[in-house]
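Selected chains only, in their assembly positions.
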Amino acid sequence: MRIRVINPNTSASMTATIEASAKAAAAPGTIIEAVTPTMGPASIEGHYDEALAVPGVLTEVARGVADGVDGFVLACFGDPGMDAARELAAGRPVIGIAQAAMHLAALAARGFAVVTTLSRTAGRAWDLARTYGFADRCREVLACEVPVLAVDSAEDMVADLAREALTHDGVEAIVLGCAGMAEMAARVSAKTGAPVIDGVGAGVGLVETMVRNGVRGSARGEYAAPLPKRYVGLLEPFTVS
Amino acid sequence: MRIRVINPNTSASMTATIEASAKAAAAPGTIIEAVTPTMGPASIEGHYDEALAVPGVLTEVARGVADGVDGFVLACFGDPGMDAARELAAGRPVIGIAQAAMHLAALAARGFAVVTTLSRTAGRAWDLARTYGFADRCREVLACEVPVLAVDSAEDMVADLAREALTHDGVEAIVLGCAGMAEMAARVSAKTGAPVIDGVGAGVGLVETMVRNGVRGSARGEYAAPLPKRYVGLLEPFTVS
Amino acid sequence: MRIRVINPNTSASMTATIEASAKAAAAPGTIIEAVTPTMGPASIEGHYDEALAVPGVLTEVARGVADGVDGFVLACFGDPGMDAARELAAGRPVIGIAQAAMHLAALAARGFAVVTTLSRTAGRAWDLARTYGFADRCREVLACEVPVLAVDSAEDMVADLAREALTHDGVEAIVLGCAGMAEMAARVSAKTGAPVIDGVGAGVGLVETMVRNGVRGSARGEYAAPLPKRYVGLLEPFTVS
Amino acid sequence: MRIRVINPNTSASMTATIEASAKAAAAPGTIIEAVTPTMGPASIEGHYDEALAVPGVLTEVARGVADGVDGFVLACFGDPGMDAARELAAGRPVIGIAQAAMHLAALAARGFAVVTTLSRTAGRAWDLARTYGFADRCREVLACEVPVLAVDSAEDMVADLAREALTHDGVEAIVLGCAGMAEMAARVSAKTGAPVIDGVGAGVGLVETMVRNGVRGSARGEYAAPLPKRYVGLLEPFTVS
């Protein structure tokens, strides 16, 4: 089984972190291929960044389909472009790491808190929790206010926020709200004594589960292939024929 | 008051339709400026098209801010890029036409149906209804299965679907689910005897109301200006400094 | 366009405040007519007061219809008698100021707090938030515990409560929870740096938007004219024939 | 124990029906006192009627408090004036028959349908279901389109609608949506083989349960006594001092 893990931002160092976490969580025999888009922002720290990361993500999804991979993980906590990616993926699983982490947290605990980078991204986390059915289980979104590209050095702050969240009513698990935090899950879990969930590893497992169970997304209706049409300007390369 | 109405697709004929509807609904003294982006898809008929319409929309929002307009209407029923646009708009109102039409429908009726173009877009309509607080009031999304760029000739089918929807329990108003339907609102209302709401005109009125009441969106936190960072590849022009 | 703004209580000084706010928010060419009922309580500070304000409101709605006005704003934050008023209004828009303010707040911000007069009215505010679809967006209802007829002197307390609410998670806009606070919206907004919404001005804009878009409420089914029947006792004047 | 059952309309024949049902359901030793207000509409068939029934209801509540009764049932399916009545009742239970019937139906079945008189009242039934927590359990509201004062002769139509509703997914009990239907509950239950719930009898049992358990409503905060103030015009008799 081959899973393509797409880092939606264009920073190769982040891709390396993501790749390591994905490989650590993969089942025997699963091939992890982590990729960096050739266009888009260096990091994703808001709606503008996220919106403009999507074209690069879509290019990588199209490439993955051409390469015959079995499924995709979108490794940014905003799950950027997931619906559009599914239109390209022809039924192959496409899982975002917020989606993956929240599903796993809901299996592990009655309620969870998200610990993320910047508070300006909390609104997106809440929107996703509601979309995925976890509005009740997501109890808090806390931010360490460290930029995405520096978050690998913020493990102590993340652990402190996790500890604080776990004292609140109904919070029994921690969801890490940034792909850049992926490698700290085990250590923060050890420090806090609670389940700590990284969406990259979670996403790999969920794609594996879907593939092994033969569960493809629908490729009809909403997620059918994009209709042929002309794109103009900078985006002309995206024309569908 | 100057309101910029952005057609998120790149078809100038659609912009003309939108402009006419916006002007018809505007208050005395309001200047309507309808614009067409210079990049993106000819029409928006799915998540892929919508995702790739966003960069063009954002360029127009940035231009509008530079031009000193008072607010924006995003004239595609998926409300593409609305959150990202708000980061650029520095507190100026940015209203999507799905948002506008659903708000007006909720003021006019206990429940409404959306009549849209293609059924593949219904999922997006449901997502927006839930996001805006109208999951209970939106009772149905019906599609005439006519492409966006031909929908101006589908008025009879739209009226038939509206009539059918109005026989269902709790449907008392019709929301037109595509900017291309804007000019048919009054006629479909006359044919069906029910309130029929076009989001373009609704959006103009809501932006006017916000401006006249001095209600700006927040320009702190979630909707603060995008953080400075490098964009690469095709999207390098979007670099924030 | 003529909009009748009904002060549901019988205090003419409050009507003057309301009229000023409505006129300040109206579009060019809109005629604002603020009226005071001839029966009912001097102020509305609970369910009993509100229930007994309704007959006076309904008399004014009937008069407005006879006078040929285009729509109504009910200028008390409990939106008293709104459903009954719609039965009389034959499809003309009837908007309550809680409804109007909450809609505008939902357009401007992800979450809002209501700052009101007496805490005994908070239950009603919560009921309305849920009815209008904003149970998730209304995060708090705070009371300054100043009586309605004295609230125009409580601006500092209102601003303090607003400032406090804005420090809470997810509160990004303030809804003023009493028509008597209408004139302080701009100043409280300046003091707090956040959007502050007065329902009177909001209501005027929403009625204008509905009228200009040709969106009438339904005058069939639930909101058809009251059925002919005899009223007895004190209420005999309300007999419908 | 003395329970005052208030018929919110002014038709004495309806009061007689209500009284019979209340007495049939009361426990040994409970004294039922059914009363008819001296002002208001002959029947309640919409929001206008309901709003104008409230002053008469409140007069009867005040009288009941003065007479030392233990609790109140409001015997119209719109539960008119319930919140205002609680302000007068100083903690004595005040239960509306829609509230009572929906609670009992929720205890008896996973889902229920309301069979009511006129479809124009269905909106009110849905609002109450949501307010009381039963939005999920209330599956349908069906109307026989017979006026309230003639509904005692519509038993066959009610039974037919009940039978139809019981074929729908998740409907396992029937709530009678009008006090005028109270006496037909047992017969419609026999005809359909399903639980059929009359709110008048249900309300008596719930008031008895509250009284016997010493559970008073709160008489502080929201339901504290109305504040002293002047009422003018027709409603001057309602002045609180």
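Letters A, B, C and D name the chains as they come in the text, with residue numbers starting at 1 for each one.
Following the convention adopted for this analysis, a residue touches a chain if its C-beta (ideal position, glycine included) is under 8 Å from a C-beta of that chain, and two chains touch if they have at least 3 such contacts.
In this text the structure is predicted, and so the values were computed from the model without any measurement.
**Q** How many copies make up the whole complex, given 4 shown?
**A** Counting every copy in the complex, the total comes to 6.
Here is the rule we go by: only the chains that are shown with their structure count from here on.
**Q** In this assembly, which chains make contact with chain B and also with chain D?
**A** C
**Q** Look at both sides of the chain B and chain C contact and report whether the same residue positions are involved, with over half shared, or different ones.
**A** same
**Q** Compared with chain D, which chain's mean CA position is the farthest off?
**A** Computed centres place A farthest from chain D.
**Q** Counting only Cα atoms for the centres, state how far chain B is from chain C in Å.
**A** Here the centre of chain C sits 27 Å away from the centre of chain B.
**Q** Give, as an integer number of Å, the spacing between the C-alpha centres of chain D and chain A.
**A** Comparing mean C-alpha positions, chain D is 52 Å from chain A.
**Q** At least two partner chains per residue is the criterion; list those residues in chain C.
**A** 110, 136, 221-222
**Q** Which residues of chain C touch chain D in their complex?
**A** Residues 10, 37-43, 45-52, 54-56, 58, 81, 83-84, 86-88, 119-124, 127, 130-131, 147, 221-224, 226-227, 229-238, 240.
**Q** Within the complex, which stretch of chain C touches chain B?
**A** Contact set of chain C toward chain B: 25-30, 93, 95, 99, 103-104, 106-110, 132-137, 172-173, 185-186, 189, 193-198, 201-202, 204-206, 208-210, 212-218, 220-222.
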